[in-house]
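Okay, here's the structure, questions in a sec.
Only one protein chain is missing from this complex, and each of the others stays in its spot.
Chain naming follows the written order as A, B and C, and within any one chain the residues start at number 1.
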């Protein structure tokens, strides 16, 4: 039963106020993309054991999408941040690196 | 507009708190960049209410303005003045990227009053409504069991709950059930 | 392998059961095998069994990180059915179901396959149409199912409430030869049979790396050393992405928690399996008397084998509404497993970008019922380096081509 801080409301939102939205920072492939790139965009997932960058929506709340960095094995939440970025904030990446020395990085 | 009737038609329930239909209420959704000075000024001018900060609700002149998200406000006003205010806001915001919509009929307002009002709400929402965590002047959008809802506290012993019109009956029954005598928890006593 | 029988029990009973032999051996790994199956769950063990039985490949190791049968095989709600809509699904699940019919005899261990019948309740008009479509499809697919009306539902499930205030029961899709089996015993029976064929089942042995050469598999590195093989089958529900990562490719899979729970035992109350998809719950009664209950998956990636309680609430609420007299029963235990959900919620039985590596994954919430069929099809894929008819549609190539096998379309969910 997760709690995540909505970066827009500043509220520690209960999991039941949120809707999960899968892997974050996927780059949309569209008309003109190769079959490989398009398949990868739609289906290939990192699904890591460990640090996962993912999307959530504060659906029973402000309705905004946001990002979270969370461990899929301990469920620790390293941070949440706005949806309008194509990569995680550098400070967050640094923080996670410090906490998880063997971590391969967000890409 | 004598043809307009509220979804709950004045329903009321007397339990260990009182649950009642607040009646037809004017509500206007305002979407725009709340950080933009022009937007702020236009809203203030059209409504007469200052802009609420994050998570807040501000009252003035019988109207209330609630913060709903970083780009959304909800104006509470008289039902009959909502169309006029919608038009006034639209006009004041002309030239800005904004959206104003009268949503008076899309939502219902219910009232829960009584010294144990917090407890009745606490049976239904994951939001922390204990004193200190929540009180007058704050607006919370959350969930009442299976539906989305929002609420604020006009004073220490009452809540105003807004929910979608189609689930008005569900929310009224839910609140009434939570306020049923025999279900007192005594959570926020003394 | 000494045979199990009533006579053997009587004989052993007289000497306090001191003469029973081990159900499976516990060897150290050899240097090399003709084929290695990673994952000693039902699917992995069945793959190994049919490699030996159908294809004569017996120099096989089954490598297991923990204890055999310890993943989803030992965590599911044991439902067996094949009333699927799409042809490829119906084919492989019906193959599995038919193999369950004789599994106890084939493997000489009672897996308690109980073809007590499965009803999928229709509680909206949309579901009625969906299940009628499934019934028509099943008739053409050779799967024995039947659309039944509410009164027949009530006869089969006397404790059900037909006219609930919210969703009346409008009928159901009835598969009389669906049912349940004892999940642990399925893994044990396959393990015992594999061991009897001379295969090595190596528990407490985790794969730490996969060696490839010229685009083909060479060996696996494990916590019990390096083992060479030319054929490597990855059958590791809940860990598929991790193993694929070791081999250098990604899968269209996300791993999420799926939960189940049981009540305290009561005397026989319900003789069939009931699934109610509108309200998201399904239930059967175990031979011990517990009501075995499952619901939907969590929506976020999670490897903890713990789910979120609100899903339990939703499931229980649905069942109390459908079976109001169960309200005063008590939840005795709840648990979770990790299920692999693919892009179309159907499984993957496929060759991979690496030669000699095959993947069997993505059964989502429907794995247990498919074990024998999955093992049968996977063994054929591994043995021939090409899918047979049962596996053909389940290749990874379908995602690139947009050729989904989508079972959710008929209002059904793949539990």
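The rule we apply is simple: a residue touches a chain if its C-beta (ideal position, glycine included) is under 8 Å from a C-beta of that chain, and two chains touch if they have at least 3 such contacts.
The criterion applied here is as follows: contacts and distances are computed from a predicted model.
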{"item": "Chain not displayed: protein name in its UniProt record (\"Sarcosine oxidase subunit alpha\", \"Nucleoside ABC transporter membrane protein\", \"Autoinducer 2 import system permease protein LsrC\" or \"NADH-quinone oxidoreductase subunit M\")", "value": "\"Sarcosine oxidase subunit alpha\""}
{"item": "Among shown chains, those touching the left-out chain", "value": "A, B, C"}
{"item": "Candidate in contact with the missing chain, chosen from C:33, C:50 or C:147", "value": "C:147"}
{"item": "Options C:319, C:361, C:379 or C:396, residue touching the unrepresented chain", "value": "C:319"}
{"item": "For subunit B, the residues touching the chain missing from this view", "value": "1, 3-7, 24, 29, 31-32, 71, 79, 83, 97-99, 101-107, 119, 122-128, 130, 133, 145-147, 164-170, 173-174, 177-178, 180-183, 185, 187, 190"}
{"item": "Residue numbers in subunit C that touch the chain omitted from display", "value": "4-6, 8-10, 12-14, 16-18, 20-26, 66-70, 74, 87-88, 90-91, 101-102, 104-105, 108-116, 123-126, 128-137, 139-142, 146-147, 159, 161, 164-167, 179, 182, 184-185, 188-189, 203, 263-269, 278-279, 285, 287-289, 304, 306, 308-309, 312-313, 316-317, 319-321, 324-335, 389-390, 392, 398, 400-404, 406, 408-410"}
{"item": "Subunit A residues that touch the omitted chain in the full complex", "value": "1-4, 14, 21, 28-33, 35, 38, 42, 55, 57, 59, 63-65, 74-77, 83-84, 99"}
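By definition in this document, only the chains that are shown with their structure count from here on.
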{"item": "CA centroid of subunit B to CA centroid of subunit C, Å", "value": "49"}
{"item": "Distance from subunit C to subunit A - Cα centre to Cα centre, in angstrom", "value": "30"}
{"item": "Shared interface positions of subunit C, touching two or more other chains", "value": "none"}
{"item": "Subunit A, residues touching no fewer than two other chains", "value": "16"}
{"item": "Subunit A-facing residues of subunit B, complex", "value": "54-55, 68-70, 72, 126-127, 140-143, 148"}
{"item": "In the complex with subunit C, residue positions of subunit A that touch it", "value": "1-2, 15-16, 19-20, 22-23, 35-36, 39-40, 42-49, 52, 54, 72-75"}
{"item": "Touching residues on subunit A, where the partner in the complex is subunit B", "value": "8-11, 14, 16-17, 59-64"}
